[in-house]
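Here the complex is missing a single protein chain, while all its other protein chains stay put.
Presenting subunit A:
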Amino acid sequence: MLTHLRPAITLMLGFTLLTGLAYPLAMTGLAQTLFPAAADGSLITQGDRVIGSGLVAQPFAEAAYLHPRPSASDWNAAGTGASNLGPTSALLVATVAERRAAWEAENGAAAAIDAVTASGSGLDPHVSPQTALAQADRIAAARGADPAAVRALIAGRVEGRALWLYGEPRVNVLQANLALDEGFPMPMPRTDDTAAE
């Protein structure tokens, strides 16, 4: 054992330099050069304000916006988490029933399964096309816009399966909301920014 300790320690330190510093630092350099926006977290800015990451869900509650899937960790992007409740959990069944009632009252349409179940990450950026389109009337009413036009905008943002085979069709909520703000500006512009100054 003792004869093996010197090679063990030396190799361990050598591999630490190679795979623990050189490798991740080289990857950082390459990624920052080749894909700078992605490597920094796909951040979206409006003016000089960073409003979020295009990959990470954020909470939306206003009627004029598309709402994301429920989050068991309250959209905390610094400490992610899921409900981890099992399939026979009475708490899970009750929570889902509650969400369903609230969702259907808000949107006047039947809720799809993704609208009432919490995602694994708590940061799922997508909803199903069905869940997105069922919110169109509510969004159109809040914006004073034509429901058919809102529905068309959302339908145009549906991403399909990869190679027609893998994954599920989906709509990115944050990006759809940016498009909604652009296509159907609010009747009254938001005043948060001026009020804060």
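Structure notes:
Here is the rule we use: a contact is a pair of C-beta atoms (placed from the backbone, for glycine too) under 8 Å apart; a residue touches a chain by one contact, two chains touch by 3 or more; residues count from 1.
Convention: contacts and distances are computed from a predicted model.
The listed options are "Potassium-transporting ATPase potassium-binding subunit", "Tryptophan synthase beta chain", "Transport permease protein" or "Cytochrome oxidase subunit III", and the UniProt record of the chain not shown names that protein "Potassium-transporting ATPase potassium-binding subunit".
Annotation: of A:Arg138, A:Arg151 or A:Arg170, A:Arg170 touches the absent chain (contact as defined above). The chain not displayed touches subunit A at residues 1, 4-16, 18-21, 23-24, 26-28, 30-32, 34-35, 38-43, 49-53, 55-62, 65, 69, 75-90, 92-93, 96, 100, 111-114, 116-128, 161-162, 164-168, 170, 174, 177-178, 181, 192.
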